[in-house]
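As you look at this complex, bear in mind that one protein chain is not there, while each of the others sits in place.
Let's turn to chain A:
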Amino acid sequence: MIQVENLSKSFTLHNQGGTVIPVMEGAAFDVAAGECVGLIGASGAGKSTLMRMLYGNYLAASGHVRIGGVDVATAEPREILALRRETLGYVSQFLRVVPRVSTLDVVAEPLLRTGHALDAAQARARELLARLNIPERLWGLSPTTFSGGEQQRVNIARGFAYDYPALLLDEPTASLDATNREVVLTLIEDAKARGAAIVGIFHDEAARDRVCDRVIDAAAFTPGMAA
């Protein structure tokens, strides 16, 4: 489902003397449907950068990222947006909130823009918000004023509302209590069971051991650090 080939990345800081920071070289791996792969490596190894390149948020310097028939590394903006709508989900570490949109609508949106009926989309959104223990009195409010933990759970609900064939998860269990952590791990297991290909970053080792079928060490792709 996800095929990464010879992927490289460096940052050029034009306004800091043109400093070039090479962060990745020759990254290559595949993720099959129903499989969860964990990215590991020390802080700064390039885990988040790799995940952002898979999503098209960072531009690859060279190489390929093939997901659902699209090469994210070279695709046009509209092709990447269609891929993100239909195929590729991303639960980032922080919820980017749009002012004045209610929590229920934030969570239902991925379903509405893929043509699901309003009733069904909202029912699914309610189910997820309830499972993630967001109090019902908050559902009509914008998540702008929610606590960090609440925002993260809204973000997770949104990421799992639509059944994406491929999912990227950046620390989905960080700072969750035991109950909600368990809910998220179950959501991940369910997604795998329905055939989703997942790439995740988990600092929580027990969580990683439970849901990941294998791990990939990003340090193997860090220039100057490869074995």
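Simple rule for what comes next: a contact is a pair of C-beta atoms (placed from the backbone, for glycine too) under 8 Å apart; a residue touches a chain by one contact, two chains touch by 3 or more; residues count from 1.
The rule we apply is simple: contacts and distances are computed from a predicted model.
Per the UniProt record, the chain missing from the shown structure is "Phosphonate C-P lyase system protein PhnK", taken from the list "Cobalamin biosynthesis protein CobW", "Electron transfer flavoprotein subunit beta", "Quaternary amine transport ATP-binding protein" or "Phosphonate C-P lyase system protein PhnK". Here one chain is not drawn; of A:81, A:117, A:141 or A:206, the residue touching it is A:81.
Among A:13, A:32 or A:206, the one in contact with the hidden chain is A:13.
Summary of contacts with the chain left out: across A:20, A:42 or A:59, the touching residue is A:59.
Mapped onto chain A, contacts with the missing chain fall at residues 11-15, 52, 56-59, 77-78, 80-81, 98-101, 113.
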